[in-house]
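All protein chains but one are shown in place.
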Amino acid sequence: MKPELGVCYYPEHWPEAMWADDAAQMVETGLTWVRIGEFAWSRIEPQSGVLQFEWLDRAIETLGAAGLKVVLGTPTATPPRWMLDKHPDMLAADENGNPRKFGSRRHYCFSHQGYIDESTRIARILGERYGKNPHVVAWQIDNEYGCHDTTLSYSAAAQQAFRHWLAERYGTIETLNRAWGNVFWSMEYRNFSEIDLPDQTVTEPNPAHVLAFRRFSSDQVAAFNKAQVDTLRPLTDAPLLHNYMGRILDFDHFKVGADLDIATWDSYPIGFLSDRLEADDAHKTAFLQQGDPDMQAFHHDLYRAVGRGRWWVMEQQPGPVNWAPYNPAPLPGMVRLWSVEAVAHGAEVVSYFRWRQAPFAQEQMHAGLLTSNNHPAAALAEARQTADDLNSLGAVQQIQAKVAILFDYASDWAWTTQPQGAGFDYFRLVFSAYRALRRAGLSVDFVSAKDIPADYSVIFAPGLATMDPDLEQRLAERCDLAILGPRSGAITRDFQIPEKGRPGLSRIDCDVDLVETLPPTVERTVKGGGAARHWIDRLSGTAKDLLSFEDGTPALKAGDGIWYLAGFPDADLWDRVIAMAAEEAELTLRRMPQGLRLRETANHDFLINYNAGPVNWNGLTVEGCDVKILKRNPPELT
Amino acid sequence: MKPELGVCYYPEHWPEAMWADDAAQMVETGLTWVRIGEFAWSRIEPQSGVLQFEWLDRAIETLGAAGLKVVLGTPTATPPRWMLDKHPDMLAADENGNPRKFGSRRHYCFSHQGYIDESTRIARILGERYGKNPHVVAWQIDNEYGCHDTTLSYSAAAQQAFRHWLAERYGTIETLNRAWGNVFWSMEYRNFSEIDLPDQTVTEPNPAHVLAFRRFSSDQVAAFNKAQVDTLRPLTDAPLLHNYMGRILDFDHFKVGADLDIATWDSYPIGFLSDRLEADDAHKTAFLQQGDPDMQAFHHDLYRAVGRGRWWVMEQQPGPVNWAPYNPAPLPGMVRLWSVEAVAHGAEVVSYFRWRQAPFAQEQMHAGLLTSNNHPAAALAEARQTADDLNSLGAVQQIQAKVAILFDYASDWAWTTQPQGAGFDYFRLVFSAYRALRRAGLSVDFVSAKDIPADYSVIFAPGLATMDPDLEQRLAERCDLAILGPRSGAITRDFQIPEKGRPGLSRIDCDVDLVETLPPTVERTVKGGGAARHWIDRLSGTAKDLLSFEDGTPALKAGDGIWYLAGFPDADLWDRVIAMAAEEAELTLRRMPQGLRLRETANHDFLINYNAGPVNWNGLTVEGCDVKILKRNPPELT
Partner (left out) sequence: MKPELGVCYYPEHWPEAMWADDAAQMVETGLTWVRIGEFAWSRIEPQSGVLQFEWLDRAIETLGAAGLKVVLGTPTATPPRWMLDKHPDMLAADENGNPRKFGSRRHYCFSHQGYIDESTRIARILGERYGKNPHVVAWQIDNEYGCHDTTLSYSAAAQQAFRHWLAERYGTIETLNRAWGNVFWSMEYRNFSEIDLPDQTVTEPNPAHVLAFRRFSSDQVAAFNKAQVDTLRPLTDAPLLHNYMGRILDFDHFKVGADLDIATWDSYPIGFLSDRLEADDAHKTAFLQQGDPDMQAFHHDLYRAVGRGRWWVMEQQPGPVNWAPYNPAPLPGMVRLWSVEAVAHGAEVVSYFRWRQAPFAQEQMHAGLLTSNNHPAAALAEARQTADDLNSLGAVQQIQAKVAILFDYASDWAWTTQPQGAGFDYFRLVFSAYRALRRAGLSVDFVSAKDIPADYSVIFAPGLATMDPDLEQRLAERCDLAILGPRSGAITRDFQIPEKGRPGLSRIDCDVDLVETLPPTVERTVKGGGAARHWIDRLSGTAKDLLSFEDGTPALKAGDGIWYLAGFPDADLWDRVIAMAAEEAELTLRRMPQGLRLRETANHDFLINYNAGPVNWNGLTVEGCDVKILKRNPPELT
């Protein structure tokens, strides 16, 4: 399948007279997809029960007639003001119980049954009207679940639903008290209706209580999404999708993704670098106008797993955005680079956000392909060029990587609940592994703890909170070498230290005797190079010490096809561990210079240069902000 | 008119037996004005409707008999506790809707009609009693509007009043929806009563919504003030004034000032340096005990404009204060320096705060001219010396400056609403321009966007949010050269990008194609020297590039009597721009050393040295913390 380009468009924002010209210019630009409708509820249904579809009919017809394929969004991320008259208690609440009020978006509580019903109602109405429309070729459900910290809600509706969820999961209150260890501090309950949400406690609440609330909250997102999926399925044959965000871990994307056909995500490289990535000033300055060289690829690879191979970029940053602390412009070439990089990682569609910059409201400082007064913005020409490039490139066939990372949303919930040390963060740990693998020239797949669909040479599972009973066996079947730790297998699903100890594995004799967390000013150096920071598992056991800290304690232990890493590695330690793993598993590594990354596909090798200037590597020169595409058969890369 | 000195005094804090001695000592010190009464409501009216004026009669008589002119304050900044029994809902509310409780001051909501009525009631009672009293020579209304973040209130009263204000302004809800772009995110309203205050939204509210609330809130201050003005006007011929604070921008001082006769402000140079000025440690250390060399002059010049030429310092810091993060003492000489500097900028009166340090309550660590146990504090002798100096000096006649800065409170509201980049701040930008002009030896006037009462060589209007249709023409009439940008003419009054683009000027062909904001670690250097930080407008258009960034994009463009600056200048870039403007507009610049400033008046040049040690300049030596006054006719300064 040849990758294609698309764009996000808001016909309701512009005079109808402009629609046909817009559609024509989209086609000229080489775009073939257009997403619409996901925030238009107040125009579709200006009063409860009063439906106005004529404008949307005409918009879809105009776009479709121009040859564009429409992705239609259900508008449930933006319930109109009248919804509050019907359901005054539908608002989400913050952790002090205060309502999160109308006036922006995503103000609903996932647990409010009245709003869930409204959501399926509008989805059904849309499905009935457009489910068989030939121009509506895909459906987006809601928009960016979890964005603006909206997964967790401390409303009355959430409290009620949480109690039901607990009763269903634990059966009796005695089981819950035991599972949570509520005897500690006399926290025992007599019935489920005594259990509040874990907010506003005097000191930290029971981590089992919090983790249960986190699991519940994730389940509510999945259930909310599934309700719309179940509504739309009978009404359309078009694929259903959702647009996820970057570094939002509050709900299990694998679980939501299982009900959908395609995973898409919203890629804002420069916004993410400014807003949600730990890095030193030198790194942030070097990539200020390009984005982090690994952040997009990480999410591409992750969402490829979430979509079971099918994924898009639904919103691609085309210029400065409005929401990060600092919002510089992309360097020339970057919009094309991001687009081609996505395709190299398997994107079926890359869709720019948005067609024309809005002159009003919250995102008026967010660039589009056109300026608000209808001039071409810098990205328009790059989109056109990308379209040409993709036409030349043809189909991009993905191949399976040799290494995989096991990614687990629940581990983030667990470690956020009880970080133990201020520098420890699950994403940061996993991302450091990913970056090290990419620095070694490796392409990477992601897998979930529940599903490892292929065989790998090496699977990395750093920070995996809970080792389900059969996971060790599954890893043994699916890879030659599994690398766990630090903080892997550290708790049960009910947030207890496992009875058999941590990590509690059978194929490696290795126990965590003690855990230490360190301030950022301190590191533990490893003999021969590298160091661990933030987190140290002090290990014992008969498994061989492959690496040791300067004080002689183990830094890396090896069992039968399993290694356990005792600390949060710095870059040098990751490089050593990966080099050792490569030797063990006979992987070929290619040391990549800063900012240059390699992505292998069936027919091409993509060399992606995030640096502002050219890089020489392996006899090749890649210009700054550029992608060099090499043939693979026969290989151009040596 | 010869400038005079005064003092703030609280007869209600001291035994009546001390009053006459206090008055005599004030006169001995050379003071001629005394402000009283502005916090004394609980003594004037200890219970609702029970009035006790005898003590105040005697206090005024005692002070007046000693020869002092009394400024009488209306006590509306400190409603007594009984007011809450009558108006339990009169309290202001914070942005979570929580009441701001009794127990300090300024706890009223500007929108509460019951309290507005109470305020005019007490003003009328005071006016009736003292309006013709020969000793009451001026009236102060309320005290420090906006202090302690009190302009914005999220109370029920404010919500109600805001809806009325919107209905009056927009007429129909459709007009409002269109003006705000509420179609975005389905934020459309069906009627005005659906509109909440813009707080507690999930993510940022519509900036048009916030800006409207900011305009409304400013209007409420002006209306509150005007209600008292209208009450007092028929009762007295004495001038009415208010004491503004430093760097408080939440309401439009020009609008409030238009209803008053004199603008006064409260000048706390050392408190401001510690509490409300961005500067590096070296600067803050160098001026720790003197205050910033430009901060006071900035406000002197600004409030001269607010007062249409008539202005005072109502509260002059006399020693350490109590409210800044750090509260060092002024260096010897500084109290006199501040006083003389104010006079050089046109102050009619400089009044010290306060006569005697209070031994109790919130400000007990705030120095006075006397200590709490009635010994002379350090400032008493400096006040005496200042009085002598002013006697020698005689009248100080102001002259019009050659350059002006256009200052616009609404621009601050706009950019606070949507800063787009974390380092961007309106005051900071304007202050950097002011400092650069002063560094170039220029005296500066301020003008408002609505009123440019004189002709200038150059007018600077950095960061001016909205270009009203006729402002460009007014600038053309009033100056040879107007220097705009960055972020000038960037939005409409309803916070939309103007249809004709940004800045949308007719006398310069220059468009903002793109906006970038930068982290503090990054700057964009200009060819030939200087750099821009925080904010970059990427410009196009045929207007001539006077300066360019290193990447070739324009840094300063020139049209017909208008220049547009593309970024937030650092000190070097400001110096270059001002030098170029001086050449263009035939201004004479005098490069001033750090901490030395020049103020020109009709008959004198004042050289004001904020440094701790002496400075040599232009063949002259000015001692540390001292002022040198030169005759202007014939000029002593070359």
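Things to note:
Just so it is clear, A and B label the chains in written order, and each chain counts residues from 1 on its own.
Everything below uses one rule, namely that a contact is a pair of C-beta atoms (placed from the backbone, for glycine too) under 8 Å apart; a residue touches a chain by one contact, two chains touch by 3 or more.
The structure presented is a predicted model; accordingly, all values stated were derived computationally and were not measured.
Residue-wise, the contact with the chain that is not shown comes from A:Glu499, picked out of A:Glu168, A:Asp237 or A:Glu499.
Across A:Leu51, A:Met187 or A:Ala476, the residue that sits in touch with the chain not pictured is A:Met187. When the omitted chain is restored, the residue from B:Leu5, B:Met26 or B:Ala40 that touches it is B:Ala40.
Across the entire complex, the residue among B:Val7, B:Val71 or B:Ala92 in touch with the chain not shown is B:Ala92. Contact with the undisplayed chain is limited, among B:Gly6, B:Pro75 or B:Gly541, to B:Pro75.
As for the chain not pictured, it touches chain A at residues 96-97, 180-190, 194, 196, 198-209, 418, 420-423, 495-501, 513-519, 521-522, 538. Residues 10, 12-13, 39-43, 46-47, 75, 78-82, 92, 98-107, 147-148, 150, 274, 281, 284-285, 288, 319-320, 322, 325-329, 357-365, 367, 371-373, 375, 377-378 of chain B touch the missing chain (whole complex, contact as defined above).
Here is the rule we use: only the chains that are shown with their structure count from here on.
Averaged C-alpha coordinates give centres for chain A and chain B that are 47 Å from one another.
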